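Below is a slice of the complex: some chains, not all, each in place.
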Amino acid sequence: VSSETPGIAQLQSLLDDSPYHGFLRMEIVELDPEAKRLVLRLPFRPEYERVKATGQVHGGPLASLIDAAGTFLMWGALGIPAPTVNLRVDYLRPAVRSALVATATVRRAGRTVAVVDVDVRDDQGRLVALGRGTYGAQAG
Amino acid sequence: VSSETPGIAQLQSLLDDSPYHGFLRMEIVELDPEAKRLVLRLPFRPEYERVKATGQVHGGPLASLIDAAGTFLMWGALGIPAPTVNLRVDYLRPAVRSALVATATVRRAGRTVAVVDVDVRDDQGRLVALGRGTYGAQAG
């Protein structure tokens, strides 16, 4: 594990450079390398709707937000541009016309893999989805 | 479980109507209600890249493809516009500048939930990702 971890501005710039993230315009709200925690926000856009004019965010952008929160936490807290080994999402409530805020935490970083938990809340603080991912603990 | 299931053309039209699916331009290749199987294809576009000019498809579109394959299979084979309860994705190999083909199969449809398996292959037939999802067995 490298000790050279990128700061929040550098991470945001890496995020903005990614073509898919250009579609999903996410903002890094907080990075706490000590607590191994990152907060990532996805503002609502009609492009993310599951069904037109319902305001309901599709599960795909939600899964992408969770994956990105884990990936950028691995990078920002552990210095590792880690590949996602697997990702699990539990959808708890529909998110309607709301920004989504993902809080990612490293639960354990071992020799070969790390496990990251991600809670996603809407702008009223309601839990919308739970993510848990396994990330490679070495550069992919 | 309703016996009125939409056909492939109607499903494709439902798919095209979804704003998020307007970004992810997926094509229903096959729907076999008897075998409870659906094949969904995501042609490659640079917008799906994880890192610019690498051709590597981001895990987000991949997870979205898997989720959509399960969702539209529930609709097409069981007649249920089922909500996704949870989704699990194992990433096996990078997919590079390749269309992705997801084959979804209902493994079990119970009273309250159904379990769907989704294998994703690249255009050379290599297994790229495995998905498994729990879907509500009633309209959400």
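In this document, chain identifiers A and B correspond to the written order of the chains, with residue numbering beginning at 1 in each.
The working rule: a residue touches a chain if its C-beta (ideal position, glycine included) is under 8 Å from a C-beta of that chain, and two chains touch if they have at least 3 such contacts.
What you are looking at is a predicted structure, and each value in this text was computed from that prediction instead of being measured.
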Identical protein chains in the complete assembly, only 2 of which are shown: 4
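Rule of thumb we're sticking to: only the chains that are shown with their structure count from here on.
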Angle of the C-alpha superposing rotation, subunit A to subunit B, to the nearest 5 degrees: 180
Whole-Å gap separating subunit A and subunit B, where each centre is the average of the chain's CA atoms: 22
Subunit A - residues contacting subunit B, complex: 17-24, 46-52, 58-61, 63-64, 67-68, 83-91
